[in-house]
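Not every chain is included here, but those present sit where they belong.
All chains are identified by letter, namely A, B, C and D, in their written order; residue positions are counted from 1 within each chain.
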C-alpha cells in the first residue's frame, strides 16, 4: 500500500470505467462550487482494509478533497462506527464515492474473512495461506488484505516460487527429476515445493530434498502420517477444499500451513457507506 | 463478449500479473515441446459464464492451443460435466490455467447467483437489476454475467443514466428543480430517475415527470402505496438491501424492478477445474 | 472539464506527439533559465472554450509556469481581447505553446459555431443536438464544447442511448420487434429512439411506445405531419443534413430537437495566439 | 500508413471512446449471427484518404469482416461513387461504422482541401507546406493526408527541424547567435530555419548561413525584395495567414514555398456514407 504509483493505475482505470463520459447527473444538477461534508460509516462488524485507496481515489479526482481517517487498515469496526470524515467539492465526492466504496468493501471483506479463519486456529501454530485464486488486477491488493487479516502469503505470482504439480511431474518423468531440474534452472532464491497425493510421493519429495511438501487432498489420517514421515525436514502445506470447519483437525496433524482459495476468490463485501451531511 | 479488443486488455493485465517475470516452475521442469490434453470440468451446479474469455487467454498466450467448448455461456452445468477440451503446448496451458479459471469461476458465480434470484421470482413480472457495485476493471464483464444469468442491467456507468439521489436533490434545492435541470443539461437519450424515500417525494417526482422512480428502503406497505399512486405513469424500482428472502413480497407490491447489489459484490465462485490427461 | 485525469492522457499524448524526441530549437538557442511573460490574445470574435486544458498543458510540462485567465469558458471574445497571461520558464512555454493553442482553437471553434446555430433559433423552443461525428479521442471534449456553446448532447457513445436505425429494424424484423427487444435487453435507464423515414414508420414507433422518434431526411411538410401525429407522446428529433439555413423552418414544424453533425465534424478553428513580451 | 501498429492504438482508442460499455442497440436488437453487406459511397467530390484505417477498424473489431476497396488513397471521388464494399457480421459492422467514417471523412477533407490549394498554384513552382496546427493524436495522419493531397510536409514535430522564431532570437541575443548555437547543439541532420519579419533580419539570417529563411507576415513587395536579396542562397518560405486567394501573388514573388495552417486545423469533412443492403 506504500507505492501509490502501482495502485494509482488501478484506481484510474476504475474511475474511468465508472465515470465513463462523465457523471451526467451531478454535472446537471449540482452547482459547480457546492461543498459537502460526509462520513464513511461501517454497517457490519469486521476488519477494515483499503483506506489508503479511498484516499487516493479522491486525491486523483480532486486534490482539494480532504479526508480524515478515524481508524486504520487492520482495525476492527462495528456497525455505526465512523471510519472516515470527508469534505470538499460535491461533484468530486459524488463522482468518486462508488469506486472508493467498491474497493473498500471488497478488501475489507477479504480481511474480515481471513481474520475469522485465523481466529479459528489461533490456539494452534497453523499458518493460514492464500492462493493465486484472485480476480484480475486485484492480486497485490487481495494478498495485502490477507496480510491485514492476519494471514500469510503463498507465492505472489508464477515467478515467486517453484511449485511442482502433477503435470510438471509427469512431464519431467518423476518427482526426483523435476526437483533436480528446478534446482538447476529456477532462480537461486526460490524454495522448491512439491505437490503430493500419496505417502510414496511424500517420501520421494523428501528424499530429493524438496523445501516444501504440499499434502494435496489427503484425508486427515494420511496427512498425519505424512507429517510424521517428514518430521520437520521440509515445510508442510495442506491443500484442497480446506474450509473453516475442518481446520482444527488439520492443525492437529501437525502440518505447518494450510492454503485456502476462498480467502480471495469470493467477493465478500463488508458493508460500508458514505453518508453526506 | 463480442469485441475482444476490450477484454484483451484485461486478460493481458491478468496474465502479466499472474506470470510476472515468468512461470519458473514450468520453464524449469517441462520440456519445451511437451504437448498435453485436458478438460475443464464443472465441480458444482450452476450457470457457466466466461467461456470466450477462457478461449482468449490461451489464444493470447499461444495461438496454437486448441480449445473446444461443449457448452456455451448461459448453459447450466452440473458436477462432473465437461465444459471444454483443450490441447496444445504444455507450458502455454499451464501458464494460462489459473487466469482462465479465475475469470471463469468468478463470472459463472455471478451468473449462477443471478439465475437463482431470477428463478425465485419467475412467476412474477419483477425485473432483476444489477448496480454499479462491481470490482475495478470488471464492470462490463460483471454486467454481462448478470445478463447471462437472466438479469437486467441498470446503468452501466455514471454517463449511462440520470439518477438523482438525496444529495443531488439537496444541492439542486428540490426534486422539481433537479429533474428540470437534468432535462435541460443531461444527454437527450437518458431517462431521468429519482430516488425517493417518502410518498411525498414520490408525488413530487411524478408531478415533474420523472421517467423512473426509485423506492429506496421503503417498507412493503409504503412501497405498495407508492406503486398505487404512480399507477404506471413512471417505471418503479425498489432498492435497499434487497435479498432473495423478501423478493416475492416486493413483487407483490406491483413494483416493476428491483436492484440488488449482491448480484455482483457478494458472490461465490463456481468451482471449475482443469484436468490434464 | 472537472476530472483532469481524463484529459491529462490526451494532453500528454499531444505533447509527446508534438515534442517528439525534444524541442531541438529551444534546447539549442534558449538559455535554460530564461523567464518570459506572454499573453494569449483572441484574433477573432467567438466563444472561448478549452481554457482549463491550456492550463493543464503547462502544468504538466512545468508546474512552475503561472497562468492567469481573464475570461472563462463560454465567454465571448473579440479580436485583440486578452484571454490569459502567462509567465515562467521560456523553454516550457515555447514547448507547450502549439499544443495549447491547437486545443483552444479547436474547441473554441466548436463552441463558436454552436453558439451561432443556437442563436439563430433562440426565438423558438428547438433544441440543438450534436452527434457522434467527432474526431478520435476528442469525443468528450467536443461534446463539452457543444454544451459551452449552448447546445445539447445527444448520446455520448453507443452505450448511452438506444437508437434503432434502419439496419436494426431489418435485422429485428420490424420496428415493433426491435423496440420490444430493446426494452427487454438494453439497460433500464436508457430511452429508446427509433429512426423513421415515413409516416407509417412514425405510427409504428409511436404505437410500440418509443421514447424518441427521429424524423430522418423528411421534407418539412412530412415532418410537420409527423409532429402532428405524435402529438407530444414521444420526443421528436429532426435529422439529416441539417444546417443553419433551414432551421427556422424546421423549428416551425414543432419538432423538439434537431441534430447537426457539422457542429463537431466541420468546424473552423477560432484564431487565438500567444504573444510573448 | 504502412505501420499499422502505430495507427492501431488510435483506432482502438477511438473504438473504445465510441463503443464505451457496449453498443446496446445492436446487442439488443440484432441477432448475433446476422450477416450484412454494404457499400461506402462518396457523397461529395474530393480526394479520398484514410482507406487503410477503415480496413483496420473492422479488422480490429472482427477479423472476419471482409472489405474490398474500389479506389485507393489519393484517388478522386465524386458523388455516388462506390469507395468500398463490405460484408460480415452485422454487429461488427454497425459498431465500427461511425469510427471508420469519422476517420475517413476527416482525412479526405484534408486531402481534398490540400489538393484544391495545390491545384490553384499548379502553374507555378510554389511548394505547399503544412504546419504543426493539427489536432491531438492526429499529427501523423493529418500530415499523411496533406501528402496524399499533393502538399509537402514542414517539420513533423519539434524534433524534426530547427525553426528559430522571434522568441528564440531574443533569448539568444541575435539571429547570428541563435543560428550558431543551433549549428553546434542541434542534431547534425536538421536544416536551420530562421523566421524573419524585416529585410534587415533576412540579411542577417543569410549572412550567418541559415538553410531556410521564413518570410513571416511580409507584404508582397517586401517578400519580393527578400527573395531578390536571398537570390537562391537559402530556401524561402512565406508564412502568415496565407490562403488560397493570394497564393498566385505570393508565387509570383519567387518564394520557394508557403506554409498554410488551415490545411490541417479546419476540419472540413468530406461526406462519405455506409449504405447497408
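Convention: a contact is a pair of C-beta atoms (placed from the backbone, for glycine too) under 8 Å apart; a residue touches a chain by one contact, two chains touch by 3 or more.
As the structure is a prediction and not an experimental result, all values here were calculated from the model.
Engineer: Of how many identical copies is the complete assembly built, when 4 are given in place?
Structural biologist: 6
Convention: only the chains that are shown with their structure count from here on.
Engineer: Suppose you list every residue number at the chain B-chain D interface; are over half of them used by both chains (same) or under half (different)?
Structural biologist: Interface between chain B and chain D is built from largely different residues.
Engineer: B-C versus A-D: which has more C-beta pairs touching?
Structural biologist: B-C
Engineer: Measure off the straight-line distance from the CA centroid of chain B to the CA centroid of chain D, and report it in whole Å.
Structural biologist: 44
Engineer: Can you compute the centre-to-centre distance for chain B and chain C, using the mean CA position of each chain? Integer Å is fine.
Structural biologist: So the centroids are 32 Å from each other.
Engineer: What are the residues of chain C that contact at least two other chains?
Structural biologist: 139-140, 156-157, 159-163, 184-187, 190
Engineer: Show me the residue ranges of chain C that touch chain B in the complex, using the header's touch definition.
Structural biologist: Touch residues, chain C against chain B: 127, 129, 147, 152-157, 159-163, 184-191, 193, 211-212, 235, 237, 257.
Engineer: Provide the residue numbers of chain A that touch chain D in the complex, in ascending order.
Structural biologist: 20-21
Engineer: Would you tell me which residues of chain B are touching chain A in their complex?
Structural biologist: Of all residues in chain B, those touching chain A are 10-11, 13-14, 17-31, 34, 36, 90, 94-95, 98-99, 101-103, 105-106, 109, 132-140, 156-169, 171-172, 177-178, 181-182, 184-187, 190, 261-262, 264-269, 276.
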